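Below you will find the structure I want to go over with you.
The complex appears here without one of its protein chains, the remainder shown in place.
For clarity, chains are labelled A and B in written order, and residue numbers in each chain start from 1.
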Amino acid sequence: MSKRNIVAVLFFCLVAVFFIFAALLMHPFGEIEESSMDDYIINNAQQDTGANNGVTSVVFDYRGFDTLGEATILFTAVASVIMIFRRLKND
Amino acid sequence: MTEMSKIVKTITAITFPFVTIYGLYIIMHGHLTPGGGFQGGAVVASACAMILVAYGSKWVLDRVKEKNLSVFESLGAIGFIGIAFFGLIFGAVFFKNFLVGSNFLFGIIPASGSGLADINTGGVLPLMNLAVGLKVIAGLFAIVLVMAYATTSYKEGKK
Partner (left out) sequence: MIFNIPYIAVVALILIGLYAIIFKRNLIKIVIGVTLIESGVNLFLITLGYRTGSVAPIYTSKPQGANIMALPVPQALTLTSIVIGVAVLALMLSLVIFIYRHYGTLDVKKVRRLKE
């Protein structure tokens, strides 16, 4: 039992107690405190976007900038993976 | 990675068109049913990975170069940003849905309340779904292809 092992076990127990305490103090599952933005989206999404799917109209129309950032992340990840393996191929 | 037996190759060749059409159906009907660009793109990319596992990486790498895949991915990204810029030209707002209500391509607004709608609704959303789906297919297939190529050439070089 080295010193590093004891510190690791103590840290893990501390994080576990903290998380379990927080999970029992959350608000009950199924009751929402504030939902005015989502009520507006549910009532007006068919007239504004013309689509029958609520989630797609949020992803591409009401919050299109987040999808733009996500497409950039996907492109950067693919470019980085190809760049790592190109150096190995030329060895 | 090496190829698998004759039975596996035959069954993969039979089921590959069905899985591809199912994935394209999920992409195309993204504005009516749950799904969309990202989910359908993942389904088609897993069908392509199934071909890579069954036929061996040598057979696939003779037919597909990774330069062509990067052209498809760039087409998807340019299409997505181009549609957003068209919203700036036609509606004075970036990302504006300029096809809703117009009778050009996808402009019918469905009746309010529950009821089925046809594919001709949705405005800009089906075009964006296609662009993002193409980008995801090309990107995920390129990752799997490059990893298979790197491990194959290592084994052949060392032996």
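Throughout what follows, a contact is a pair of C-beta atoms (placed from the backbone, for glycine too) under 8 Å apart; a residue touches a chain by one contact, two chains touch by 3 or more.
Since the structure is predicted, the reported quantities are computational estimates derived from the model, not experimental observations.
With touch defined as in the header, list the contact partners of the absent chain among those displayed.
The omitted chain makes contact with A, B across the full complex.
For chain B, enumerate the residues touching the unshown chain of the complex.
For chain B, the residues touching the absent chain are 32-34, 38, 110, 113-117, 140, 143, 147, 150-151, 154.
What residue numbers in chain A mark contact with the hidden partner chain?
Given the touch definition above, chain A has residues 8, 11-12, 15-16, 19-20, 22-24, 26, 28-32, 35, 37-38, 41-42, 45-46, 52-55, 57-59, 63, 66-67, 69-70, 73-74, 76-78, 80-81, 84-85, 88 touching the missing chain.
Heads up, the rule we're going with is that only the chains that are shown with their structure count from here on.
So the centre of each chain is just the mean of its C-alpha atoms; given that, what is the distance between chain A and chain B in Å?
Centres of chain A and chain B (C-alpha means) sit 22 Å apart.
For the complex, give me every residue of chain A touching chain B.
Per the stated touch rule, the residues are 46-53, 55-57, 59-61, 64-65, 67-68, 71, 74-75, 77-78, 81-82, 85, 88-89.
Hey, which residues of chain B end up touching chain A in the complex?
Against chain A, the touching part of chain B is residues 30-34, 36, 66, 70, 73, 77, 80-81, 84, 95, 97, 100-101, 106-110, 112, 117, 121-125, 128-129, 132, 135-136, 139, 142-143, 146-147, 149-150, 153-154.
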